[in-house]
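What you see is the complex with one protein chain gone and the rest in place.
The letters A and B name the chains in turn, as written, and every chain counts its residues from 1.
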Amino acid sequence: MKMKIGLEVHVQLTRAGTKLFCGCDSDYRVYATNENVCPVCLGLPGALPVPSKKAVILALAAAMIFNCRIPDAIVFTRKHYFYPDLPKNYQITQYEKAGGAPVCLGGEFEYLDPDTWEWRKVRIRRLNLEEDPGRSVYPEGSIVTSRHVLVDYNRSGVPLLEIVTEPDIPSPRAARAFVEYLLLSLEYIGAVNPRLEGAFRVDANISLEGGERVEIKNIGSTYEVEKALLYEYKRQKLLLENGGQVKRETRHWDAVRRVTKPLRHKEEEEEYLYMPDPDLPPVLTRPLISEAKERLVTLPRHVFEWMTSKGVSREVAWSIVQVQHAAQLYKEALTSGTDPRLLARFIGVDYKGALKDLQKDVHDPGNWPEPAVFRKLVEYVQTGAYPLEAITGIVIPKLAVNPQVNLESILPEKASNVEEVIRIVIKENRKAVNDYLSGRRKALDYLVGQVIRKVGKKAIDPRTVRELLIKILTGERERRERNS
Amino acid sequence: MEDCEKTLSTLSRLARLELQPEDCEAIESIREFFSTLSEAKRLVEGKQPLYHVWETESHLRIQEAYHQVNIKDLMVEVEEGFVKFPWRGKQ
Partner (left out) sequence: MTTIYQQLQTGDYDPVEAFEKAWERITRHEKTVNAFITIDDYNKLRVKAEEASKRIRSGEPRLLEGVLVAVKDNISTSWLPTTAGSRMLSCYQPPYNAYVVERLLEAGAIIVGKTNMDEFAMGSTGEFSAFGPTRNPWDLERVPGGSSSGSGAALAYRAVDLALGSDTGGSIRLPGAYTATVGLKPTYGAVSRRGLIPYANSLEQIGPMARSVIDTALLYKVISGYDPLDATSIKGPGIELERLQPADPSKLKICVIKEVLEASQKQVVAAFTRVIEKLEANGADVNYVSLKSQRYVLPTYYIIAMAEAASNLARYDGGIYNCGSLKMPTWEEQNIRVRSMLFGREVKRRIAMGVFVLSEGYRDEYYVLATRVRRMVRDEVLGLTRDCIIASPTSPVQPPRLGERISDPLSLYALDLATVTANLAGVPALQLPIATTSEGPVGIQLMARPWGEEDLFNTGLLIEEITGLRGVYAL
């Protein structure tokens, strides 16, 4: 059954440095309860909001990613509702119908669907820059039952970007791909670390042919975007197939029970008494455009297409692009003589895989070596100094344990030493040598084994040993034939 | 008058204020006073609203300095660092 999905993604600009309208920290997670607060984000009388330049620049950069029509001025509006986590009892946002002007007046965004390697198009309806409320805890039950509410205002005022799409997304899986690519793009422009707890929330709406639109609120991860939508798709499909009706409603995603549940209907129509914020004159965008543009120098798509143009497979390229630091490393490590595919493999498959095996964070730059190290590794293999297996099987896993280690100290013995070992083995195993020379090919396997055993646990490629052995023994045979 | 009581209850709900029936007279007369502005409609045809008197005179914040507030200095009940408010009460 055909479906239409639209999304509303709220992303915190965790890397804006400060809150949207005051100097408190935009990444509040490291603070003790209510210790990242000031008169402005507590809404004390007389405290005045002043928009953070960086937050506005990041929002404009985001608008540019989405190819938005950007208004000449951004106008903030107040949205009123009484809630303990909203210290002024209004939220500063942008609402067009009440004289506000959002950051984006409509745009278009292409995201990568890694199932098909297609770039899919989504129309963006608008982008709002607004304040996050504080965090509420309900100690004696739930939001519906608790006697009291406890509030931590550390989050109050953190810049929040609300991204609203048109219903252009064809499937739950595509919705997930969209959100993932969206977050990656925002990470690339330095707006957000999407892996921080609570850094983004998604509301999704889905309608099936012949049914009304249903909104699902409160989805906290990209994985759950797919799960929640899939659940809702199946629920609606079953309803429609059994002759039922899908009514227009808002449902809540219960991440624990993995179901969507209807939200209680509000008795009264919401009335937000919107008005332009008189403390915040319009912010002219034109003088900020060039600074915002600077943040778009590297986007995931640029890196991906550049890598695949160098012959890197899409899978490996995507694996690298998903880790911003890996993409950066790749760009820095690649010089004219470096094999782009081999380098991509080392970074995107072997090293990233080794980090995952060690359960280390692939996004932490501290877990990665310098670009020169990768360049060296590629060079070793290209010049034949070390076999590929030695690098992937031995060096990279060791490097992943300690990326700052001196590369020389973890390199295996070089092949020249192996040749000496082979000569010793030949001397010590005359019988096997004679057997081989008289035509018993299995004797060669024995000799290879002996060499490897002598080299011990040091890296060596059996194929290299075999080739070297054949070369030396062939010389031996020719000598004997001459002598006889 | 019935109209006014309806208005009163709507305003009361939105503003979270108890308003008394005797406020009706004042509210009605202020509303009438406000309505006189409709005469000006023809004079402002095509004029945009003016929300900020200098419209685009604005600036952004660059410096990071701020003034931290100790939540305990405010008149609030604090529990383990959280500010505590009544919510649903006894059910």
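In this text, contacts are C-beta pairs under 8 Å (C-beta built on N, C-alpha and C of every residue); 3 or more make two chains touch, one makes a residue touch a chain.
Computed from a prediction, not measured in an experiment: that's the story for all the values here.
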By the document's definition of touch, the residue of A:67, A:89 or A:335 touching the omitted chain is A:89
By the contact criterion defined above, which parts of subunit B meet the unshown chain? Give residue numbers in ascending order.
7-8, 10-12, 14-19, 23, 26-27, 29-31, 33-34, 36-41, 43-44, 47-54, 57-59, 61-63, 67, 69-70, 73-77, 83, 85-90
Can you list, in ascending order, the subunit A residues touching the missing chain?
39, 42-51, 78, 80, 82, 84, 87-90, 98-99, 147, 149, 269, 271, 273-275, 278-281
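We adopt the following convention: only the chains that are shown with their structure count from here on.
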Which bits of subunit B are touching subunit A when the two form their complex?
13-14, 16, 49, 51-52, 54-69, 71, 74, 78-91
Okay, in this complex, where on subunit A does subunit B touch?
17-18, 21-24, 32-35, 37-40, 42, 44, 50-53, 56, 73, 75, 82, 84, 99, 137-138, 144-153, 268, 271, 273, 276, 278, 280-284
